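With one protein chain removed, the remaining protein chains of the complex are shown where they sit.
After this line comes chain A, so read on.
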Amino acid sequence: MNRFNQLYAWLMLLPALVLLLAFTHIPALTTLWHSLFFPARGRNPSEFAGLENYRSMLDDAVFWQAFHNNLWYAIGTVPTSMALALAMALWVNSKISGRAALRLAYFTPTMLPMIAVANIWLFFYTPEIGLFNKILNSVGLTGINWLGDPNWALISLMLMTIWKESGFFMIFYLAALQSLNKDIYAAAAVENASPLYVFRRITLPLLMPTTLFVLVNAVLNAFKLVDHLFILTKGGPNNATNLLLYYIYENAFSFFDSNYAAALTLVLLILLILLAVVQFLLVERRIHYR
């Protein structure tokens, strides 16, 4: 009977397991394998390359640029959108007037595809007739070449990303806020604690697990969401906005070097796993100290 149950359990898991292995675990391993070869050219089969792809990566200025861009992109978008998300959640959870409408306004960008958002924002960023420059001109400032100026292009992408993502992260904070124990706030009210004190000493620490969760997701998004590049900049000008996953796409599907793309993918995978471990350790420690 027990053996029968074991078999049954495995059978139930089997379909999901096969697909998970086929599209997540095995590709992660074959990425490593394929990164050790040169691409097949014409009729010649692909040749073993050893670590040659990784060596050329070290000399590849575009890779380093995309790497730096991606780090700055994460630093520029993650903390800001998380702080905004928390503020939004606090507002929407309070007795502010019109909070249903506010909640809808904050959340709507989440429901739009990144491509649609980029299509709309592209016009805001247009140099001569774009909305942002019209606003700047109307207060007497000279316009900015938002997407064409290497110094501004990445910042422009960050602005749009923050707008797109904050409402999504708000949801997690809102869910956590609504499940907080009311008694502790009643106790704080009895003690006459100031709102700021309550926020710093009660709300924020209690939200720590949510913050960890949102942080992991936000960082992951900063590395896996590159849809808007296809519309807004295509990684340009001069790779000023190239991000790792977009560079992987370019190598695999525009330059047809899927082996170098595999090497890049492996770097991205390791980077993400490292980031997850570091974040987890950091935040875990803070939760325990409270």
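Simple rule for what comes next: contacts are C-beta pairs under 8 Å (C-beta built on N, C-alpha and C of every residue); 3 or more make two chains touch, one makes a residue touch a chain; residues count from 1.
Just so it is clear, contacts and distances are computed from a predicted model.
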Name per UniProt, for the chain absent here [options: "AzlC family protein", "RNA polymerase sigma-70 factor, ECF subfamily", "Carbohydrate ABC transporter permease" or "3-oxoacid CoA-transferase subunit B"]: "Carbohydrate ABC transporter permease"
Identified contact with the non-displayed chain, of A:Leu86, A:Ala240 or A:Ala261: A:Ala261
Touch with the omitted chain, as defined above, among A:Met57, A:Val78, A:Val117 or A:Leu157: A:Val117
Selected residue (touches chain absent from view) among A:Leu71, A:Met208 or A:Ala276: A:Ala276
For chain A, the residues touching the chain missing from this view: 5-6, 8-10, 12-13, 15-20, 22-25, 27-28, 30-31, 34, 84, 87-88, 91, 96-98, 101-124, 126, 129, 131, 134, 163, 166-167, 171-172, 174-176, 178-179, 195, 213, 220, 223-224, 226-227, 230-231, 245, 248-249, 252-253, 258, 261-262, 265, 268-269, 272-273, 276
